[in-house]
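Missing here: one protein chain of the complex. Every other protein chain is in place.
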């Protein structure tokens, strides 16, 4: 066994030092009645060759952006990943380290997190960012809990246009905490209905939660939402499932958001069947002590040299136990590093340019599809790189026809929304060439005919 | 340009410091008449996305062991490459460093070379190894030159069964140095003809050069060759194109060889269309000062700590210029590291086991093919993981038929040897499963029918 | 003679700085060249670029001015080489498992196999979009299905969900199911019992599910007694959360009886499976009577910790909890794998999509590599290693609990000399070239030193480490300042955590 170094002689000597006769004797505290009296029913050990072969067999059964033209978004996005990233995160000092509990030999991780926190603040327009949550959905749930803590209120208004899996996660997290969740409907623009919002908001309301862009790809107008929320002392929570948008659309912070959460997968992580990505979480300075999750701060050593440490940990479970702001312990460490590298590489110009390309390509596709007979764009609001399409005929049959042409045309919305049997969420990123888009349009046309 | 950091402002400031007005002014020493008065006729710069796409397009046009069952050897071998290797050689401290001229910040490279030198000595049964040559063929050529230097003789006997490209390379290197090359024929066993050898050997002979195993996969009997050579004061040079064999067959050193060279690609390097691999070069202690190439030696710092340095460099071109033992400067550094990692992972047991598997699988294939009607094994000598097959009918037509079944069945020998129109060199390694071998045998049978 | 010359002479003489007198046998740490590196923002120069994009091949599009962002203020502008050097240098200030021994107790810092990294990067696995139709993601679904089953077999549970992203997330998933089960029976119990040895995530999780936490003292032996549990058990108790082996490295040998008591009282038993590395192939929490347990793939199943994640925290449950599993669940029907969303009793979902799939791939590669026999051997050797360290350090280091240890050994700093504490020992170990053990946890041991070697460490490594520990104990008697001033070899010295918390600086600002 190449991962276990013990030779028979090692074992003999070690048992002797311990003063027992066999490894069996080390387990005497485990009563016989709870022992497993048989070998585990798993396959025999495989060699490295065999493991790779088996994994390639599995991999070959999956469609990817290499095997298909893909227009899938809806919470996970195909963006270009610079080669630099994998080389840097493969440095074992990063990926084989634990949480940086011992700062003197973890300055690499700690400085990288500090930089990530700063980048997230700059991107979202907020003042403090934590060191990550599990994903966008759980970050959103934690944001709701934080809003309830910070306002000491128990009512939360969730946009119906928020990513449905974020909504489900919020509901799960809130279920046993006496937090009441109410839905805010959307309009024909695909944007949140501000009138309904006004009628739901009151002095009991802890927060309003909206996607930005929302699940339909529509860019919400945040400023009026923030104003409405603030008027009653509630917080505005925005959830950004596609943060590349923030290269092109105003930051939630600038528009008045109080907590900004989202999914960072777009920043250099592969779609990886939905994980791991990284939940980002940023807020205002004044609420820092009710934030969930780890925080890295700058400090000094005894000689005055700058260094970084985990800080404000009295908010956390390992100190505060049942009174902690969250139960989170391990977060998405290495994905934080990926995001920090990606954002450093892209930088001020790059993120703007990649966002502009997403916008332009999606717009190009949207216009072309909207011009197809039988197809329409049900929501009139401005979109970023995703938009909803109403298709003629049977969606599933259409999708199958497109698959035959090597195209994954989009996400059918019927799973999430009753009454959306004919709707697809189509996502176009900088990875889709004009040619691919034109093939898609052509195939939709042919498929619907 | 992401590799060039200069902004316009940087350039302006730098030019000012230099005291010139434009970058153009920096090139004043280049006369106008030799200037290129036009842009280079190359394609426009490509983004990373486009470069990767183009390279994938090219890659998709090549057959590999992933797309075909392959039985190709003849100087390059498909062996399993443990994942550990790529992770370690991707550490930038290794792969982005230069030759370790400054030992105090190159101890990683230097210790790894020292370990490689030791591993090569242990494997070949020799006393000193250099830090690598370009490949097996050029190492073989340098061995001939060294033998001539060491013996002050000018006649060298080359086995006809030595890899033909090694023979060509030796001939090229010797052409202008007054070294006479004579061929030693092979017998029906595929082994070198000792009687012819005896008749060619004389007091003018610097060296006898034989493959081990030879190009036909046949394992030469080295001891009598060594004795015969030594009797007249000549050296035995053995060239090992497939060093995995040394896990299973006696070391050339034990059998009396004086210089052992070979190709190390089998030790963890991909076949990579023929390069880079690594030429290894080992000899006896007494001839160390006439060895070509770099050598690493152990020494101490001023506090007595052990460290490693490039040494005996008075043999080399940068000190001795035209009197150097070779002109080599850069060698195959990173491939040395790969070999050191591979041999450390495999170790004493592993190299033996992988060699045994190669032998057993090749033997299995050889027997099955020899039993096919119309097929025969022309050489009777013992082989390692390659053997020559005499096929019925047209070789090219047969190979094409096998390609259609996804099999690269072997290397046709007619390119190298007149009179071998019907012969294939078939190689079977631990990477070929029994199933693949059986499919090969079946396809040969069907293809010849 | 110039003042500098004097210094140089002093250095040359017997009074060498500590960093250079490293004559201690087997001491791995020494002093070497380190490279400083500023913040990435401090490298920024207007107009530099570290990226490339294909030219836009469609007409440009613009947003209305109200939506359009002008600039991301503060974002860096750097070249590719800046980024590469920056993060390369940062990495060199870290210590990873591949750097050396990393005996963080409760964290199971076992070797992270490289083949796992290779397969997780296969385009067909890393590149599959979570919304890919099921018939085009059979490989991903099949892998998840097989992993669910393997984990069920290893743990003795009846079903497994792979959704949670880490251990604590798994705890929350588990306790949510417990609560859903109680509610399905019209039962609204309010309390969860948690021994004082438990990890902080246990009480925090219970609280997140709206439960009141009732701490139970573990007592002198370090383990829970059935009697104590019986005392606490009543019909307001929804569950007991127990870690087995517990965080002292001790097996809860009354566990069967304890489970019976809780069950008889109408409660359920949650198992914190962080320490499963002691038990594989030997005993199964499901067979002990526990109802639900989280795994940490990033501990027991060798996936890398990544400087704090991503991990994966699958949860196994007994039959009765299956209806409450989070959605979706991977099922196998008619030779096809499918995601089952139609689970009316499910308590909901814990996150988007299906979990940290990339981590599942690594865990599955590990299970395939080890096989059943290999996993058992791993547990045996992990326990052997811990007991060996215990045997070698016992006496010199105070061992508060005497029961046979399983995968980890917990000492205290009681016998250190010179006013040195656990923190000082930890920092001194850094100078010796080791990552320190977990310290000050579990809370029941004052000055706890929690050492978990795992099975991937050789006797030689353990011997060298034990020598270092023994040497440091001697140093605490004779030269305590070596501990009190440690670490002395790292590029930054002991950092002021109090100052960091008093005046939090969490975000770089150019003026800073």
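Each chain gets a letter, A, B and C, in the order it is written, and its residues are counted from 1.
The rule is short, and it goes like this: a contact is a pair of C-beta atoms (placed from the backbone, for glycine too) under 8 Å apart; a residue touches a chain by one contact, two chains touch by 3 or more.
Predicted, not measured: the structure shown is a model, and the values here were computed from it.
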Item to check | Full-complex contact with the absent chain, from B:198, B:298 or B:449 | outcome: B:298
Checklist outcome for this item: Contacting the left-out chain: of B:360, B:377 or B:448, that is B:360
Next on the checklist: Just to verify: which one of B:346, B:369, B:389 or B:420 makes contact with the chain not shown?
Outcome noted: B:346
Checklist entry - On chain C, what residues meet the omitted chain? => result 2, 4-8, 10-11, 15, 17-20, 27-36, 43, 45, 48, 52, 79-82, 84-85, 88-89, 92-93, 95, 98-100, 111, 113-114, 369, 430-431, 433, 456-458, 460, 478-479, 481-482, 485, 487, 489-491
Checklist entry - Which chain A residues touch the hidden chain? => result 1-5, 7-10, 45-50, 82-84, 86-87, 92, 105, 303
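Everything that follows uses one rule, which is that only the chains that are shown with their structure count from here on.
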Checklist entry - How far is the middle of chain B from the middle of chain C, if each middle is the mean of its Cα atoms, in Å? => result 45
Checklist entry - Can you list the chain B residues in contact with two or more other chains? => result 2, 48-49, 82-83, 87, 92
Item to check | Residues of chain C engaged with two or more neighbouring chains | outcome: 48-51, 53-54, 80, 84, 88, 113, 115, 117-118
